[in-house]
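A single protein chain has been omitted; all remaining protein chains appear in their positions.
Letters A, B and C mark the chains as written, and numbering starts fresh at 1 in each.
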């Protein structure tokens, strides 16, 4: 009872006396959490963008004759022998004609005099959307061309390559910046905590000398660290959320319907981040005093 | 002469005695420069990516009749009245047929029996590649549809929107992270310098008390700061260059031929960055002692 | 040493040595027994080893060789928690004061009582009483760092005695005090001694120990030299 009272009054007093310096630590933590979560958010959304952008990726295999059900199965078999694919679609001559007509829209009249089967039938292959299968797409297309009855294999080679390298590059950049930032923030928070502890080194030493027990000295630091972590991470996440709303309303407008579905962290992730920050700060404080308390 | 000797021996002694703590500052500066230049590089390359990705952006205006030279000029005039454009191209019926034939490649035979003028003539309009003109593209397309003789206006609406919002988002993200990082690195370097100066506060005070002149005290700090800045920024840029090479060889391979032309800073930019770091660190040290030297 | 005698002993040193690098023999073979309730003065030239001895008695330093027992605890075997409890029973006035310059005088004095969970009213009344006795009541709320050295020294003494310790160790407690102010300190120490507190005071100030019946130990280059009365210091004995 006495102990708890003493510890709380200690904590309270130290906060009241040092809040100006603590503010600096708080800003550090807030900034760190903000930066860290910002990158995490960008990274996780970037991964999703990658998954959506390549929905259009497909190989079109033009055939010289309309395949019957048997042949279709054979083709399917052969294709799947080479690589796992997401989906295979057979497009007959008439289907192709309808599509073309659909594209011409108002000017469908121009097709009036043309036989409905002037377009070749085709197979549309949607490969697995991952980077390994992409790296093999050229080989895939060459393999498909060797199949009997194949006129030509077409795919948005240029686009595919652009996209994948772009997305992959984006991932690498985000990942690298994230790593650099984690390094920096760890450094900063550690530094900040060490500074706080160090600025009170004399007081801690005196407490040891007059016989304060270990917990009497440490618990206030632990509580302060936890409080800082809680406040800092909450502020950081709040700032991130505001930023997120701002970006979403101002920049992701047109994209929102389409390929991006920007999402914030789930509530449980937010809680995790806050709890982690609290543990980190409290733990950091705790460990830092250890060294000083070797008197 | 005496002064210079004293100052250099002072500087040398202080470096020899405190290089362990200075190492921390050096790492801070290196990290900061690395992070900062990394983002700058990403940002400037991202802008370029934006400029290349949209080379494919165009509006296709299908016409019901092949326009003669007069009409062409009239169209051109009307189009340019609405908005500045990059380029306008007239595609005649035969040209359209040739293109279509080219696309069919090996299966050109299917076109054998079809009249060569079954495709409508069109105008291809390449708008200015900037965000304002993009935001008006819908209006542009509607305007074009009101022109006489226009069957249909087509453009990769979805793609255009996707791309632009994506690139714009990328820019915002990179810009925001850059700002956050500049904030953080400024904070860190300032902190680091203040710490260095503070750790020698007692010595500086003593120097004042025994009658050292201002320059006797400041010049060594200035030199040290400059040295730190030079070493730190050089190390940071060197690290960035290694990173750049690594990314380029490992991830930008396929893209290198196409849309990205990854480029590092020019030599003069590198020099600028180093000189700026030196000035910043030296100046920071110089200013920091000011406060202490008010004894 | 019998159990009875052990109970009466506050400080027991046996052949204690301490060497600092490179080869400063700060203490060499010091054996000493101080009974409860005694007031002993420790003298010796500057650099003789007085502070080193006192630091070992409150557990800041450890001896290289030898055996130290305080209030029945063997300092080489004591656990961390017990050491801290023991420290609460010892009041130390350090030669360099160890005051916190950014705290007020009252706060500085309160530190030694707070760690023993003394009640607030007790802390307040004790602080006021001591500051009155040391003529510092008007400085109660001044920052310790702003005081004159002599005032700081008195604050450090007040902090040492505030928690009513069983043992008071004072290192040069009157070095920055004029004769009159030093007298206040001496009187304070005497009154504690009369209540049964053991005191060990390291000092150069002949004025405060030059009275009939005073018990003085002199250190010379880390060794016990003269003592007055001569029976005070035990013969060197092996580790018991």
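Note that in this section contacts are C-beta pairs under 8 Å (C-beta built on N, C-alpha and C of every residue); 3 or more make two chains touch, one makes a residue touch a chain.
Every value quoted in this text rests on a predicted model; they were computed, and no experiment measured them.
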item	value
Chains still shown that are in contact with the chain withheld from the display	B, C
Per the touch definition above, residue among B:44, B:84, B:214 or B:249 touching the missing chain	B:214
Residues belonging to subunit C that touch the chain removed from view	20, 43-47, 51, 95-96, 146-151, 153-154, 172, 175-181, 204, 206
Contact footprint on subunit B, counting only the chain that is left out	2-3, 6, 202-203, 205-214, 216, 295
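Note that only the chains that are shown with their structure count from here on.
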item	value
Between subunit B and subunit A, distance of the C-alpha-averaged centres to the nearest whole Å	22
Averaged-CA centre spacing for the pair subunit C and subunit B, given as whole angstrom	68
Separation of mean Cα positions, subunit C and subunit A [Å, integer]	63
